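Certain chains of the assembly are absent from this excerpt, and the rest are unmoved.
By letter and in written order, the chains are A and B; residue numbering begins at 1 in each of them.
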Amino acid sequence: MIFERIKSAGIAHNSYLIGSGSDAAVIDPRRDCQIYIDLAQQHGLKIKYILETHRNEDYVIGSVELNDFTRAEIYHGPGLPWKYGNTLRDGQEFQIGNLKLTALHTPGHTDESMSYAVADLSSGEAVVMVFTGDALFVDDVGRTDLYGAEEALRLASNLYDSIFKKLLPLGDGVILCPAHGAGSVCGLNIGDRDESTLGIERTQNPILLKNRDDFIKYKVAEQPERPHYFRQMEKYNLEGPPLLGCIPLPTPLTPTEFRDEMGKEAVVVDTSVPAAFGGAHIKSAYSIWLEGLPVFAGWVLSYDRPILLVLEDQCHLEKAVRYLIRAGYDRVIGYLKDGTEGWYNAGFPIENLPLLSVHQFKDKIDRSEELIVLDTRGRDEWARGHIKGALHIYVGHLEQRLVEVPKDKPVAVICNVGHRAGLGASILLRAGYRKVYNVLGSIKAWVATGFPVTTD
Amino acid sequence: MIFERIKSAGIAHNSYLIGSGSDAAVIDPRRDCQIYIDLAQQHGLKIKYILETHRNEDYVIGSVELNDFTRAEIYHGPGLPWKYGNTLRDGQEFQIGNLKLTALHTPGHTDESMSYAVADLSSGEAVVMVFTGDALFVDDVGRTDLYGAEEALRLASNLYDSIFKKLLPLGDGVILCPAHGAGSVCGLNIGDRDESTLGIERTQNPILLKNRDDFIKYKVAEQPERPHYFRQMEKYNLEGPPLLGCIPLPTPLTPTEFRDEMGKEAVVVDTSVPAAFGGAHIKSAYSIWLEGLPVFAGWVLSYDRPILLVLEDQCHLEKAVRYLIRAGYDRVIGYLKDGTEGWYNAGFPIENLPLLSVHQFKDKIDRSEELIVLDTRGRDEWARGHIKGALHIYVGHLEQRLVEVPKDKPVAVICNVGHRAGLGASILLRAGYRKVYNVLGSIKAWVATGFPVTTD
């Protein structure tokens, strides 16, 4: 038996390839799907099935793309007006060499959610692993808020029953293979360990330790952020996204060419770390650090405008393009040759974004009545502890809620460590704010230094 | 938590690196240990501990080598006069970031065998995985014959108790991380799946389904082959093998240089597949196919003589050298430039070894009374079914038992698929046998074709 977990950074997405004999199946492929073809090739396998656990909302699924390369059959759960692939029924079975896969309908995260239980017939009939999609994670369970508040109760009840009546009964010894790891927007408290079993989750997953009522109450109360771009992903994943073929890498643009493209309709994304963006950047660029692209591009970038990249290091190009493609942004038209250095060496103007250490930040707070502290973290992070007097707007909503941020006062933007704060600060700069700071280390450094937070 | 399984082919050995925070531990490192250093480096980890599950007998342990690079502390089980490292006591604990490792004394395979249970304190106190060394495998358990027949009963009893009283009680949900996978000489029936849990093994590992008495009887009756080179490995692994430093790749030798070295004391190993070795080879070469090197080198090569390699493809050089180093053979003094082709293109003489398909082989048997069928498989394979009238000598014992093979008759050598038969045939050719055949596909093809076997 061949088992490969393919981790996609940024969205913390797990896809899987399993094989036996000369056949293989891929579960939840990503869109830049050459990796599955290469793995199959390495192991001498033919990809026969593509199995989706659900219509994903946080990235573009690669099923149609992978099917285009391999002719493997696509399967997904019932109840949606899919424009591609085949619809499963509960209990449907697949054979992959010596492996028997059984599709289990496990609604809750979404109505059509499926899990896939795997038995290794060369050893016996016992289920050895289960692909749970967004139903069950390590230390957490899936979101139930995607259909809106009015449906949350129903979804949460369904999820409880899927987990307790369908998944856990498979046995403590079953290896857990979820669709996400730590850092995903699909589960805020996913553990940073990839290896787990149903037994370990039954025993110590804090959500599974609740009884049915508490579980449902907890899930209904949860309010994770829901990016705008989820709608685009859902559309793509229902209808099938455009085919990519080979990953097209954009070409370098000289500063002059770059500026000319900026003058048309393209939007500039600078993927530098906060310290470098703070030191020097091109006016009107969004600051989205490299690993933040797969999630935060979707919050701020339009699907209608081409993208120009400013990279800290040219060797980041392929990664940046893959990250954007996974989020459905296929129109990256160029990157700045030699980055910000190429730009300023050519005599083009740069801006800076003043950076504060938490010590300088604390000083500023203590000395100035005026300073607005803008906390751009999520609701849950805010709730766990924040600086007294801060203004809370999640970074993803900032562009829509700028009216709440006084334009005539200095604003120190914070988040957990300074990355989202960098994006937030770049949004303010784009909107014409003049005195903006990014606090490096933000709440993490604040707390590490011993400064006080409140949960009021 | 970082978890990496490092598989070493040929001996089907698993070693592991686990990490958390900025620290890591390596379990049962192999001797060419750069891979652990690279993995640690990639994940930003410092290797702090090297944990041995037992004094291995089938390969040279890399603990001393890895310690030389990293200064990590080495630990192993009690009761042996170790010349390096630290001795553990049952229950001793280690902290690696958020991970808690507990050493469990689990004798049976050997007296000093240890297992290591891992809890991930960031999730809870439950054990999530256990490194079982050669105590418990997927679908099989460890050998208990290494101390000889007189000790087998004691070891088998110990092993049963270690598994049933120490390992299985850790819980069904615990992920199993054994020291070997399918193909190892340390367990003849290990499953070809790497992923398992204590629960799956408890349920369907056929050896664990026996009661204590049957388990012990079964283990005492088992008679796996025990290579001569195990003694050398045990010595190395008790005292610490010589340090390697960087892996030294031998240089190419022209046919003339190669012949000169052959004229001294070096032994020639040809790593071609059976069909190519049959087609053309250098007189007196051992035929050991590439993936067979880690195991079969030890059966036939002396530790005192330098080795010369003939490779099917020069790009196999590094692999061949690593395989030999893992078995303690550090004196590979050269390889033949351009392989057998370079040799015969220079006008040097070649030999061939006639190859038979099973159809030709069957014909030959049917038409000739004289033909000796020499079956070189292990005892257990022989017992499961063999060709009527065949002579059975395990390939590893053939050089010692040549007297049993008539020198004046044609000999068709077989094994399971023709690899070990190739080695066996090359041993006969070296000993001056004149009419020797290798049967391609051997018993596997024989059975697939529908020819009869017996278990008499």
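The rule is simple: a residue touches a chain if its C-beta (ideal position, glycine included) is under 8 Å from a C-beta of that chain, and two chains touch if they have at least 3 such contacts.
These figures come from a predicted structure and were not determined experimentally.
Participant: Let me spell it out: one sequence, repeated, and 2 copies placed. What is the copy number of the whole complex?
Facilitator: 4
Throughout what follows, only the chains that are shown with their structure count from here on.
Participant: Any idea how many Å lie between the Cα centroids of chain A and chain B?
Facilitator: Whole-Å distance between the two chain centres: 43.
Participant: Mind listing the chain A positions that touch chain B in their complex?
Facilitator: My answer: residues 1, 3, 120, 122-126, 128-129, 138-139, 171-175, 191-200, 202-204.
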